[in-house]
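With one protein chain held back, the other chains of the complex are shown just where they sit.
Labels for the chains are A, B and C, by order of writing; each one numbers its residues from 1.
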Amino acid sequence: MNFLSDNAYGAAPEIAEAIAAACTGTSLPYGQDALTARVEQRLADIFEHELAIFPVVTGTAANALALASLTPPYGAVFCHEESHIAVDECAAPEFFTGGAKLAHIAGEHAKLTPASVEAALARFRGGVHSPRPAVISMSQPTERGTVYTAREISALSELARREGLMLHMDGARFANAIVHLGCTPAEITWKAGVDALSFGASKNGALCAEAVIFFDRTRAEEFAYRRKRAGHLVSKMRFISAQLDAYLEQDRWLAYACRANGLAQRMAEGLVRTGVKLADPVEANEIFARLPDGLVKMLRGAGAQFYDWETSRNGYTLVRLVLSCLTPEEDVARFVELLGS
Amino acid sequence: MNFLSDNAYGAAPEIAEAIAAACTGTSLPYGQDALTARVEQRLADIFEHELAIFPVVTGTAANALALASLTPPYGAVFCHEESHIAVDECAAPEFFTGGAKLAHIAGEHAKLTPASVEAALARFRGGVHSPRPAVISMSQPTERGTVYTAREISALSELARREGLMLHMDGARFANAIVHLGCTPAEITWKAGVDALSFGASKNGALCAEAVIFFDRTRAEEFAYRRKRAGHLVSKMRFISAQLDAYLEQDRWLAYACRANGLAQRMAEGLVRTGVKLADPVEANEIFARLPDGLVKMLRGAGAQFYDWETSRNGYTLVRLVLSCLTPEEDVARFVELLGS
Amino acid sequence: MNFLSDNAYGAAPEIAEAIAAACTGTSLPYGQDALTARVEQRLADIFEHELAIFPVVTGTAANALALASLTPPYGAVFCHEESHIAVDECAAPEFFTGGAKLAHIAGEHAKLTPASVEAALARFRGGVHSPRPAVISMSQPTERGTVYTAREISALSELARREGLMLHMDGARFANAIVHLGCTPAEITWKAGVDALSFGASKNGALCAEAVIFFDRTRAEEFAYRRKRAGHLVSKMRFISAQLDAYLEQDRWLAYACRANGLAQRMAEGLVRTGVKLADPVEANEIFARLPDGLVKMLRGAGAQFYDWETSRNGYTLVRLVLSCLTPEEDVARFVELLGS
Partner (left out) sequence: MNFLSDNAYGAAPEIAEAIAAACTGTSLPYGQDALTARVEQRLADIFEHELAIFPVVTGTAANALALASLTPPYGAVFCHEESHIAVDECAAPEFFTGGAKLAHIAGEHAKLTPASVEAALARFRGGVHSPRPAVISMSQPTERGTVYTAREISALSELARREGLMLHMDGARFANAIVHLGCTPAEITWKAGVDALSFGASKNGALCAEAVIFFDRTRAEEFAYRRKRAGHLVSKMRFISAQLDAYLEQDRWLAYACRANGLAQRMAEGLVRTGVKLADPVEANEIFARLPDGLVKMLRGAGAQFYDWETSRNGYTLVRLVLSCLTPEEDVARFVELLGS
């Protein structure tokens, strides 16, 4: 019962097959191959917009490269204090941007709001003494497994436009958000004012495949240089693209996310039935809940693996449970059974 | 007949199988998995030395990260003016090091010599007005497909020690050098004074797998941070490690290189028989030769693909022909036949 | 009545004279001159310790260069959220360090405590996913004009030692702290565990002269490179050193600070007598107080210049009043008179 992370699992069978198929023959390197072109076309169709895509192998690379393209080195990036770029990427954004400042913003359920961003902006009115506000970066879903509505995103992008900021979306689990909202990808990205998207696949059935997507193709040229000099232009790119191609084909990405979200719901319901209080609404494939320490111990004793998100306090521990599209159904069933609910 | 580059080909069958096998089950992320540990052990055995290894997905990442670990930002890296780090990595070393200076050094067959490095060092005696000499970076084999002998490497490392410099080796095609020299990996690395090695596999049958190797394990801790913040810590690392594991198992890496070197010899001999002059000794899997423009046209007309290395001059063009371990034997035979030699 | 900032004033007469005297004759450039050597000797005597000094022209340069020398690029610097390095230097520390992370810490009177730093450290236990804790940077006096006692500093340095961190002190107004505490410079620096000090003079009667001081001379060599490549090695260095020389001669630096602190006390007492509540204890040359908006308006109408530190709330505004060693006594007298206290 591995609920540690979506990266604990391997590859969805269709993606594994696509990699195998890409192993033979010759092709042009550095993304000039047919598979990469096809992925770009698929994404353009899916997002109903022309776009420029850049496959890379990690979410940290996707985020940090995207931010470096959106902010000058003397800029400030406004993000939630619990966001991946703020706490899990070893200051990769600071490195890639040449020393831009991440302004950490507090907020419930790991979400930014126009009000909280405005309050943070107010501390950057010092002329050249403060870094120049440049980007709002939001995570969709958030680090707490919650999902912004299209309206919430638009509210942030309106603020961004008014203040001359770019809007970046860390979509490491983007598919899970789409499934939750039941909307089109366009509705929560360019139609809602998003400029750049880190489109993740590694956490949803791929091995190592993410894509940076710009909805304004004029950003492509400079980004290509940035990716190369960061060592993220994989020579045999088709192998990364093969994963994305299979991922997008026949809406598999949504089917995968649908499965993961569904498992999360099932487990969350099991927890609620036992009287456990969820710390955040379960809107994607992650559950954050405060469990009695006795229950935590029992579950682990029975073989369930998951992370403590905070250290125990007053007999309760905030834990995180992550469901992958590859989590065996019987593991979820067994977990719910253990709850005795 | 694709002789464009070793990255035009896909994966050796054993490596493809290893990837497929790594796609199922769960494991710890970020290199804490068993496969990564096994690769480290294999490399320690092969190099007959304790070492720290860091799998990454590109040679540019391996080189730039290694250099960033070996030089302070105010340092100078001495390298050949034709080396990959000097001309093919979009200044990745300058980016990763925080602005260190690459001192470009001329030299026959893309090789550094103690004399040429000393002459370059002489221009860095300006106290704080010059970057502080920090690293000698050599390519083994070189960009011109030539191979340093153990003695040549030792001569460079003696200079390095005397001057307080570190010695880095870009071994993107390291296996091809070993096969050519018929020596042990130890003999041309730590025994010859090499501090860090970019150990390549992508150009020799892997999809995207390189490893930075340090022979002094105390360098490991800080390097781990550098890799992470560069976005090069792949979460499902086992998939990169699976490639390296299969690559090293049963000395496949040497068998692959042996095949590529052999094909290169065969083509080079064919060229020489027709009276073509080789620009550099063919010691690995690359041929650099000045071909009459008529011959170039004929070969391309017949379907041979290869790069011009320099533009045509006086009726001759310097071309590069690269042989992969996956190049079909019939392509080489057909090429030699075309030469009519 | 200019209470805007200590940088609104020019130079103390003795410093102006020293500059004039340094304008003639020839000398060695880049700090090899006799005046710079004399300043180093004076500081060694004053601090009762061997040290390495590096004159620069701004406090931002002093802080950012010192931090770049104390943290690796993948490090974290723990500082107060109101500190100069956090909010007033346009992310210069992030730039100079190559992207290190500044961890902002809240705390009364702009002070760090071992407890607040420990709580912040707890969020950096993520292995390579978090920047590696590297430096505690404290301001003495703080941004709120308060002064750490030797005991408070020692408590921070004990934590630093235990955690393997370096301790940096931003002493832009260091003289004002010494005067307040009545201690020796040694007692609140190396004896209390400080590794590097930004020793300011510009805010206390010099034109543009600060010095980075290391108490461990082995840090000097690398720092010299950093200063040069940042464009902060002034060729006619003697002119910066002349200011420091005159500043330190005959304890003028303390006399200047004594005057400024005294004026601040006088004004603070005037405010308190009128019932105004000080926001922070007045321990150096700055006053932070919440004034009724009517009083603010009256004072400005009468010609007093000072900054709002926060925007008005509930009829009160937090204002900052800064006293320089060059503030005319009659301005202070007039201000107090205006208060009618």
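The rule we apply is simple: a residue touches a chain if its C-beta (ideal position, glycine included) is under 8 Å from a C-beta of that chain, and two chains touch if they have at least 3 such contacts.
Keep in mind the model is a prediction, meaning the values are calculated, not measured.
Checked against the hidden chain, the listed residues C:Ala44, C:Ala186, C:Cys208 or C:Ala333 yield one contact partner: C:Cys208. Set against the missing chain, the residues C:Ala11, C:Leu197, C:Ile287 or C:Leu339 yield one that touches it, C:Ala11. Of the candidate positions C:Ile19, C:Val194 or C:Ala211, contact with the unshown chain belongs to C:Ile19.
Of the options C:Glu40, C:Glu89, C:Glu143 or C:Asp195, the residue whose C-beta touches the omitted chain is C:Glu89. Among A:Lys228, A:Arg259 or A:Arg320, only A:Lys228 touches the chain left out of the display. Although one chain is not shown, part of chain C still touches it, namely residues 2, 5, 7-11, 13, 15-16, 19-20, 22-29, 56-62, 64-65, 89-92, 95-96, 202, 207-208, 225, 228-236, 238-240. Considering the complete assembly, chain B touches the hidden chain via residues 73-74, 76, 87-91, 94-102, 104, 123, 126, 128-131. Panel shows chain A; residues 30, 72-74, 98-99, 127-129, 131-132, 222, 224-229, 233 of it touch the chain omitted from the view.
FYI, only the chains that are shown with their structure count from here on.
Between the Cα centres of chain A and chain C there is a gap of 42 Å. Work out the mean CA point of chain B and of chain C, and you get 50 Å between them. Centre-to-centre separation between chain A and chain B, using Cα means, comes to 34 Å.
With touch defined as above, residues shared between interfaces to two or more other chains in chain A number as follows: 89-91, 95-96.
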